[in-house]
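Just one protein chain is left out here, and the rest sit where they should.
We call the chains A and B, going by the order they appear; numbering starts again at 1 in every chain.
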Amino acid sequence: MSDIVLRAEDLVREFRRPRRLLRPRPPGLRAVDGVSLAVERGRTLGIVGESGCGKSTLARMVVGLIAPTGGALTIDGRSIPELARADRRALCRRVQMVFQDPSGSLNPRKTVRDILTAPLRALRGLDGAAARARVAELMDLVSLRPEFADRHPHEFSGGQAQRIGIARALAAEPEVLVLDEPVSALDVSVQAQVLQLLGDLQARLGLTYLFISHDLAVVEAIAHDVVVMQRGKVVEAAPAERIFADPRHDYTKLLLGSVPRAAVP
Amino acid sequence: MSAPAASLTVTRSARRFALPPALTRLLHNRTATAGALLLAAVALVALLAPVLPLQPPDASHLALRLKPVLTPGHLLGTDQLGRDILSRLLWGTRLSLAVGVFAALMSSLLGSTIGLAAAYRGGLVDAALMRGIDTLMAFPYLLLALAIVAALGPGLFNAMMAIIVVNVPFFARGVRGAALSVVRADFMAAARLCGLSDLRIVFGELLPNVMPGIVIGVSTTVGWMILETAGLSFLGLGAQPPQADLGGMLGEGRNLLQVAPHVATIPGLVILLLAIAINLLGDGLRDALDPKLKAGGTARSRARTDAASGEERRRGLPAPLALARLPLALRGLRTEFRVGRSVYAAVGGVDIAVARGEAVGIVGESGSGKTVTALSVLGLVASPPGRIVGGEILHHGEDLAEVPLRRLQDVRGGRIACVFQDPGTSLNPLIPVGEQVAEVVRRHAGLGRRAAMARAVSLLDAVMIPEPAETARRYPHEMSGGQRQRVGIAMALADDPEIIIADEPTTALDVTTQAKVLRLLNDLRRERGSALLFISHDFGVIASLCDRVHVMYGGRVVESGPVAEVLRHPRHPYTRRLLACVPALGSRTGRVAPIPGLPPSTDALPTGCAFAPRCDRALPACTSGDIALRPVGPDRHARCIRADDE
């Protein structure tokens, strides 16, 4: 019996389109259209798709920033939309998110210490010296020098900023980390650093990842299982080894065939 | 890398100053300082009015009516009741200043509250609040104030209330706009995920980011408020006699204009000075606080990039060899950006040659100088801050950095064409795409309007746009990203160029679209015999298109050679390690191997090899002096003293 942490069943998110004058409201846009998936504890589920396939909407539903319009979404058997409504902090202690744009996800007017202390105080009840110690631990965890804590986000490169984003997510001590295109804004050499860090963290802390990306090679490098999405629907789901070696759905094949390859025989 | 200057202006030096950067910028702004000093002087005198040896402002001496300026005892003369104008002026300034500042603060407070609430809550709250604001804005500004004064009755307090109310919508609109862009930022979502309450999010996260806008709003509105309250007093609806603010004095002087012009003109002059001082300071504050100006806002838009004189640029260059006949040969190209006191050597001596029909790639990470190299060719780097300080850009032996502008414009889009990174922003949104293509044809092939359009349609057909005649009439926003980039390619192909410079043309596209666009670009340029200079961060893309590749790091080429050989057997440690960073699809064998550390900033390049600090094979010799790009095999070059080690 496998240990499922996160489960979506027939999940739907519809966005209403604006009504036009004297005409009936057009049918809603189904950004996520009946998605079912399950993530095992301690593993990484990669979600791959092109822009507009609904992967980011899915990510935001998992952390409770957007409410689904249909279907079920649970973490540890408890409904995420319900938790988001009734006890957001309990949800935030279970699942956290790392955003795509490393600098856009850090408030430019705060120091790193402020940014890391906020979740410690609100979610973990840490204050004063305890919080200071924990900030230092977190900085160490993501390999940032402790003296960086009193700097502002604009003083950091993209890769460093993304480490801060990861540290903030870890401050809540979540079981599940939703990573929404965490390396696509980074240069390859830095991207590799962050991917390695994410791998190490998973091994050390037993985290479960929902890793969202448009880059198949990156997903292959980090994910255990892969889900391919197209226009709000899952078109193929399989273990990573299988899906990259033997893609079955036409769209998966098209995606794989489109990646320009540097590798030479 | 659409705005190379933007990424360069990261203020690494900010920490050296004790003062906040905004204040530093304000103090460096001479006009703002002048405004602040002027304002401070006026305010000081006005504040001191009660203790200065002045006549009482309301004491009338009918015997001393309408004395001119410089009358003994009455420096600025007297008014129709024999009151001392200087005294009334100072007391009036005091009043006008106080009313203006208070009104600006009040309406910014009210307006900002409404704007923040509307932006943060969104939905119905937003709709309701903004509908109300729209209604107030449907009135000509002053008329609403008049209506309010009409109802409440004339008087300084009522006039001030009216001015406050009519200014609330401007603040509400402005703050809502600014707040909306903040509300959509990821850090707001992150704050919610940190479990913060709404109140803490609004005051802790949202407000500090909107505050500069509010400060700018207040500082630019105070002057306006002073003018408007003065206006109402001038009309007799504000300050009531005998009390007078500046506007009231003007109003009283109006009827005496022909008899005693100084009674009306002097208060007007003071209003003007006050308003100028405040506006100068406000503009200075705006420049200091506006984030747009911080990020690349200093970039100017000129016809071509500035270049140092030919003599200066050629100093130290070896004599040209066989490059004269090549369509493009960069020799020791150096392009710099000057931002404040820092000089960024974005391109630090690059040699790249492109032969007829050849496809040459430049690969590198952001900040490596690849885009600036490409933009320098046709002088498209924004100047200032950009400047070509060294080297030559040879097009069949002709140095494009010094040909007359007219000649450069003949080459641009004609012999050498460009495809840019983001098709969403590089097409003009207001011109149908067919016309944008036809424009190139008309410019270079000299065809008439109709013939050019026909050629544009056939070009659109060539880039596989369905229903080209139909699509030619459409606007960029009506097309998908892939379609738009096809238009960009059609534009570049319009005059059968010798070389196409493509700067990350597919980076903004989805992977399946990218594959199609790349194939198209490659097929067409082969068909037409155009050479290609292709800039990318992606080795895979370069490998699928190019014959030769140049790897750039820290503004210089560190390795070059045939693509397949560079990939199979990289000679520079940076190339080798960069390749190891790229997760290769279909080889789920091992982990990626990152390079420790960060690429250097080009304003503080280390001596010697720029990669040495991150290199596991570095020797002391690597950092002791300049390292040349040297041949390391047939058609292979590397900038590494250990390139031959195995």
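The working rule: a contact is a pair of C-beta atoms (placed from the backbone, for glycine too) under 8 Å apart; a residue touches a chain by one contact, two chains touch by 3 or more.
By our rule, contacts and distances are computed from a predicted model.
S.K.: Looking at UniProt, which of "Membrane protein", "Glutamyl-tRNA(Gln) amidotransferase subunit A", "ABC transporter permease" or "Nitrogenase protein alpha chain" names the chain that isn't shown?
M.R.: For the chain not displayed, UniProt's protein name is "ABC transporter permease".
S.K.: Specify the residue from the set B:A150, B:A604 or B:A621 that touches the hidden chain.
M.R.: Once the missing chain is taken into account, the touching residue is B:A150.
S.K.: One chain isn't shown here. Among B:H28, B:R184 or B:R300, which residue touches it?
M.R.: Considering the complete complex, B:R300 is the one touching the chain left out.
S.K.: Considering the complete complex, identify which of B:S426, B:Q514 or B:S560 is in touch with the unshown chain.
M.R.: Checking the options B:S426, B:Q514 or B:S560, the one contacting the hidden chain is B:S426.
S.K.: Could you tell which one of B:H28, B:R254, B:R325 or B:R449 touches the chain left off the display?
M.R.: Going through B:H28, B:R254, B:R325 or B:R449 one by one, B:R254 is the residue touching the chain not shown.
S.K.: In the whole complex, not just what's shown, which of B:L280, B:A452 or B:A643 touches the removed chain?
M.R.: B:L280
S.K.: Give me the subunit B residues in contact with the hidden chain, please.
M.R.: Answer for subunit B: residues 2, 131-132, 134-136, 138-154, 223, 227, 230-231, 234-237, 247, 250, 254, 257-258, 261, 264-265, 268, 271-272, 275-276, 278-280, 283, 299-301, 303-304, 378, 380, 382, 405, 409-414, 417-418, 420, 422, 425-431, 439-440, 443-444, 475, 477-478, 488, 491 touch the chain left out.
FYI, only the chains that are shown with their structure count from here on.
S.K.: So in the complex, the part of subunit A that touches subunit B is made up of which residues?
M.R.: 50-51, 60, 63, 65, 88-89, 92, 96-97, 99-101, 104-110, 118-119, 122-123, 151, 154-155, 157, 159-160, 165, 168-169, 171-172, 187-193, 195-196, 199, 214-218, 220-221, 240-241, 244-245, 254-264
S.K.: Contact residues on subunit B for subunit A in the complex?
M.R.: So the residues of subunit B in touch with subunit A come to 10-12, 14-15, 185-187, 189-196, 204-205, 208-209, 365-366, 510-512, 514-515, 518, 537-544, 564, 567-568, 577-588, 591-596, 598-599.
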